[in-house]
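Structure in structure tokens, see below.
One protein chain omitted, others in place.
Right after this comes chain A.
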Amino acid sequence: MTAGSRIVALGHYQPSKVVTNNDLAQLMETNDEWIRDRVGIAERRVADAESVADMSTFAAEKALAGSGLTAADIDMVVVATCSSIDRCPNVATRVAARLGITAPAAFDLNTACSGFSYGLATADHAIRAGATRHALVIGAEKLSDLTDWTDRTTAILFGDGAGAAIVSGVPDGEQAGIGPVLWGSAPEKGEALRIEGRTPYIKQDGQVVFRWATTALAPLALQACERAGVKPSELAAFVPHQANTRIIDGIVKRLGLGPDVVIAKDLVESGNTSAASIPLALSKLVEKREVPSGAPVLLFGFGGGLTYAGQVIRCP
């Protein structure tokens, strides 16, 4: 048993193939200015050969290497994903097999774009309950498999990638690094964002999702801060799900975050990578040393379901 947990290391992986807005304009009736104005994305990465399990493994290898732990130390693997086509064995056990993690509790978790925050909370709870000592939490998506490349309203939005975190219990007397989660859903609006059909494609009612995201989420993000005992003005960084810069700007404005708070906008170069977007953006911020170690960072995921989850973490 332990008084809490923290992220000790992060890692990320993106496919090497870059698809710019101009590349998409060759395929469909769209253009760079239109996409930047409405969603803020300039380019995204698209996987050719890599599977969700491949990208998860590559991200996890980096996180593990940075943690000072070995595969033998990990006893739980959680993969947040909604786009793994090969469902069984699950992605978590595929990753464990490749990394040599021998007997972990291993499961996939699908809450779409909020998945990483759900996974982080689940790992934190398992560690607090004494069920786990060191967890590997991954957000990974290959949304290009689920993209209708003839639908210009959705094909411009998505990208592929993975981010991973190693989560460990904190020693007695030290501050917990993962704050209480604020999680929930608005199931009555679930139809607004769907992956369904024999040949499944992502479909969305953009206006409904945008309205929900720009009005309902800021008060919930504020509650996540309150549960952690952190004022929004004290945050060093805000890493929301990377769906749309206009959604992010709307939440930032409603939270009253000042210019000193680092706002993750990785979607400009990565697109919307669903459950991978938060760990990808967070891993990059940490890698670039844009946030000091120990500083409070608000994570807030939201998307299909419609689900949401957020927590204040201490930057590794």
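Heads up, the rule we're going with is that contacts are C-beta pairs under 8 Å (C-beta built on N, C-alpha and C of every residue); 3 or more make two chains touch, one makes a residue touch a chain; residues count from 1.
Going forward, contacts and distances are computed from a predicted model.
For the chain that does not appear here, its UniProt entry gives the protein name "Acyl carrier protein", which is one of "Acyl carrier protein", "3-isopropylmalate dehydratase large subunit", "ABC-type dipeptide transport system, periplasmic component" or "ABC transporter permease". Checked against the hidden chain, the listed residues A:36, A:203 or A:246 yield one contact partner: A:246. The chain not shown here is touched by just one of A:131, A:208, A:268 or A:295, and that residue is A:208.
Looking at chain A, the residues touching the absent chain are 37-38, 189, 205-208, 210-211, 214-215, 244, 246.
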